[in-house]
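These notes are about the structure you will find just below.
All protein chains but one are shown in place.
So, subunit A:
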Amino acid sequence: MTQTASVLADPGADGRFGAFGGRYVPEALIPACRSLEREFRSAWSDSAFREHLTRTLAVYAGRPTPVTPAARLSAELGVTVLLKREDLAHTGSHKINNVLGQALLAQRRGCTTLLAETGAGQHGVATATVGALLGLDVTVFMGAKDVERQALNVFRMELLGAKVVPVTSGSQTLADATSEAFRHWVGQSETAHYCIGSVMGPHPYPWMVREFQRVIGEEARGQCAQLLPAGIPDVVVACVGGGSNAAGTFAGFVGTSARLVGVEAAGGASIGNGSPGILHGFESYLLQNDDGQVLEAHSVSAGLDYPGVGPEHAHLADSGRATYVSADDDEVLAAMVKLARTEGILGALESCHAVAWVLRAAGTDELPTSSTVLVTLSGRGDKDAAQVRELLK
């Protein structure tokens, strides 16, 4: 068996990616997970469903998103930098790809409500948006601290007709919002679909979300074939919190010779600093203490403030097919400014982790002069403007 046959494939009935993944949920949720897996398998092999999703992504979400050659940055670094522009997708990030897929699936299953967790609010806004588009009720769970920090996104969700529930347990951030969303799902799993925002959660979520994000990598592969003499980039890099934009990007390149690099936040590096554990329904690398209690992640980008990482990334790391590194807050801020001033693109702090790695690695053995790199710019940075203004003071 080749390495690529075992990674980024269908994880089968048990939802395993090597040693990782699985379905660790209370018994009450098992029927809902099984039914979701059945429906996803059926929908994903139904050409009518896929055509409907592709069409909606095109006419509503603005796909395909372009790949932009970053000319001035490339000249400065001595490497060819291409940007996959998920920041140009509707709602400002790649989150819409997954939400549209899951929401259409929820409709197909007869669900009338979408539940979602959100950290910075990007996934919550995407879910509220698609709920409005399809006429579904949306309830978004958000840590009370994040509700305070991201007041504008809370208002955006409410403006779109969603209900935002502040979560006051634990550290009052993304992990607690996720636990609370699970609790509410247990109580209404027959009518509500839990729209998880990343490649995490119990099987089939990590696989399903990666499949809905696969469009990033598949489009980019075709676009690289047009733009690069060699057809494929030497390196493909994306930021990793839960890891959905990276999983979607890597899915398009895992079968090529491109090196795959995932960039974690230094304060939330589950692969870099974590150990195997189980959280929110799946087994993966996890930030935890000696007792097995889950630790809080800390990063300048709320979207990467999650103590775990999708199980496929754990498997890609263990199998060696992808490399995981980290970038700290200072590097990320510098990268944001650099990208803004050389390319006129305000990238999200999350996405700027990937950019920061390119700035650091360019001209080294990691990314030699004259090599080519595709960076997935997962979202736009407008949401971060107020925070960055404070940080740069």
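In the analysis below, contacts are C-beta pairs under 8 Å (C-beta built on N, C-alpha and C of every residue); 3 or more make two chains touch, one makes a residue touch a chain; residues count from 1.
In this text, contacts and distances are computed from a predicted model.
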Record-based protein name (UniProt) of the chain missing from this complex, from "Transport permease protein", "Xanthine dehydrogenase molybdenum binding subunit apoprotein", "Deoxyribose-phosphate aldolase" or "Tryptophan synthase alpha chain": "Tryptophan synthase alpha chain"
Just one of A:Ser169, A:Ser257 or A:Thr369 touches the chain that is missing; which is it? A:Ser169
Out of A:Ile96, A:Leu286, A:Val300 or A:Ala314, which is the one that touches the chain we can't see? A:Leu286
Touching the missing chain, which residues of subunit A? 14, 22-28, 30-32, 169-170, 175-176, 179, 182-183, 186-190, 275-281, 283, 286, 288, 290-294
